[in-house]
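Note that one protein chain is taken out, while the other chains of the complex remain in position.
Chain IDs A and B follow the sequence of writing; residue 1 opens each chain.
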Amino acid sequence: MTDAHLVLDHLEKRFGAGPPAVASLSLEVRRGELLGLLGPSGCGKTTTLRMIGGLADATAGHIRVGGRDVTSLPPHLRDMGIVFQNYALFPHMNVAGNVAFGLEMRKRPKAEIAQKVERALAMVHLEGFGHRKPRELSGGQQQRVALARALVIEPAILLLDEPLSNLDAKLREEMRGEIRDIQKRLGITTIFVTHDQVEALAMCDRIAVMRAGELEQVGTPFEIYENPATPFVADFVGRINRLEGVRDAAGDIVAGSLRLRAARAGAAGKVTVMIRPHRIHIAEGAIGPEWNDAAGTIRRATYVGDVLSCAVECDGTVLTVERHTHPGQPIPREGEAVRLAWRISDTMAFEA
Amino acid sequence: MPIASRIALALLLPAMLVNLAVFLLPMGNLALLSFREANAGGAMLEGVTLATWGKMFSDIFYAQLVLDSVVIALSITVLTLLCSYPIALFIYRAPDRWKNILIVACISPLLVSAVVRTYGWMVILGDRGIIAAMLRGLGMERAPRMVFNTTGVVVGLVEILMPYMILALIAGFGRLNASLEEAASSLGARPFAVFRRVVLPLTLPGIMLGCLLAFVLAVSSFITPKLLGGGRVFLLATEIYDQAIVTLNWPVAAALSIVVLVIFGFALMLYGRLARAVA
Partner (left out) sequence: MGRLLFHLLVAAMMVFLLAPVLLVIPMSFSADRVLAWPPSGFSFKWYVAMMQERGLAEAARNSVILAVIVTAATLAIALPAALALDRWQFAGRDAVLALLTAPLLLPTIVLALALLIIFVGAGLLGTWPGLMLAHMLVTLPYGVRVLSTALSTLPPSVEEAAASLGAPPAAVFRRITLPLMVPGLVATCAIVFLVSFDEVVISLFLVGPHLVTLPVALFRYVESRTDPMVAAVSTLLVVFSLAIVLVLDRAVGLRRAVGK
């Protein structure tokens, strides 16, 4: 990538003996891109973010911003804006003081600071809040102050460490859109750490999925969801059915009680088969050759308003089937016999 | 945020130097001193010797001293526990609003010098003091002697140590809560049984901690025994003072100090064993 703005070059973090927290991570982020670091707790995403920001020393590897090696620079010289998970607002300063802090450190003139603080607060829809103290603000408001504080210094890189995880669901969705809008408007290169895959899919230009200190896959939300590189990624992002099976020389796979074919050919041997629940349909009528099929009985039907989810048992193997509800469509009853069908092209198989 | 080792070392150095100068060095010197001997005038004789320790173990006076100090300290500990437990329990169960005020009230005596508090007891227990006046008012001819004897020392020390015991008890009450007592009652236990079978066992860690604290403070206490004892109560601490300042026999004073530390050590060890057994 020639227009890479932020480059992580074999970045590593070790704490004592044992496996490293981050193992030889290499990643390139384009200018103005919103990249998500997604993974379960302990996967090393926050450690990586802290290394980028200079809050943790890298054991090995390099970090380059715009070609310049910043690996050994202390945090106050890196020109990055960080939004912490608990916001880390200075309790002894009011909102305006918090937002102005970075500009004061850069020795900007008072008039300029006042003007920029006002604009930053307006950008996060907190006009007139300057005199309030952090403890007088709600969680969402604190988060916006933290964002304004990080952006007002016009940093080269913006780092967000799970900024939405302390907010309730509705607020989270609202802030997702707002952060995305601001980021796009300012065109600022951003790294966004989260364990929430829906959040990552909704906000990010690209997602880097991490597990146990290593990169599993980097790609756009579409690529990650449709073409996961490993069973872990397929399982972590979105809901999925997972079956263990064996592929024979002819390419047929036997998984539990099912016989099926996968989208991509591969060597004979053990495979992990994964199918998205909403790609499985309850079949009515003939089933064509490009489809896998199975006969089963409804074990449980769960109606949550917009989605109908059914657990279908096919001779010992249980598949979850999802579809959007439509008016007039009856809800399948427990014990009903059904035929399931799904495209061969929707069937993922990963070699063990 | 981590800081460079060299800076941290520099920051720590002054505190370590002070500690070395007024703690480690003097204490080490004290321990060594017990292996020297002094003559009648207080001058130190040359050479390392076990003579001082020999005197410790052979002279019945010192054995009596240690025994008295330990016995008195133990009785003070028990009495302090009995007086403090109700208060601690009351505070622990009190609503938060009152808790703070009560705790502050119990700690407030600690703000005042031991001399003042001991003097207060001399006012109360003296021959013309408050208790004597009350007893005379009730018809007693002559009130019993309550100052310048062991009784005065015990009463005074119990009161002085109560704040420490109360704090230790409350700190150790952690496992107790109202719902446990309610559960026991609902299962048919009468109030005393609830206390004996639920409250007491759960507050045991606090009791042990408080007793340890009270004992070590009592066995090494100086001001109160000296003032309320009127020179007639001989305990380890008063003897150390007399030997050091009056008789000027430093090796003996040093040896007595080591004895106090050994008693401390025993108490701590006993506490450790019991604490593990209870946990």
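Here, a residue touches a chain if its C-beta (ideal position, glycine included) is under 8 Å from a C-beta of that chain, and two chains touch if they have at least 3 such contacts.
This structure is a prediction, so every number in the text was calculated from the model and none was measured.
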- Task: Write down which of B:48, B:111, B:187 or B:246 is the residue touching the left-out chain.
- Result: B:111
- Note on the structure: Out of B:184, B:198, B:233 or B:253, the sole contact with the unshown chain comes from B:253
- Give the residue, chosen from B:153, B:216 or B:233, that touches the chain omitted from the document. B:216
- Who touches the missing chain here, B:70, B:204 or B:240? B:240
- Item | Where the missing chain touches subunit A, by residue | 53-55, 74-82, 84, 86, 88-92, 101-102, 105-106, 149-150, 153
- What is the set of subunit B residues that contact the non-displayed chain in the whole complex? 1-3, 5, 7-12, 14-16, 18-19, 21-27, 29-30, 33, 83-84, 86-87, 90, 100, 104-106, 108-109, 111-124, 126, 128-130, 132-133, 159, 162-163, 191, 216-217, 219-220, 222-223, 226-227, 237, 240-241, 244-245, 250, 253-254, 257, 260-261, 264
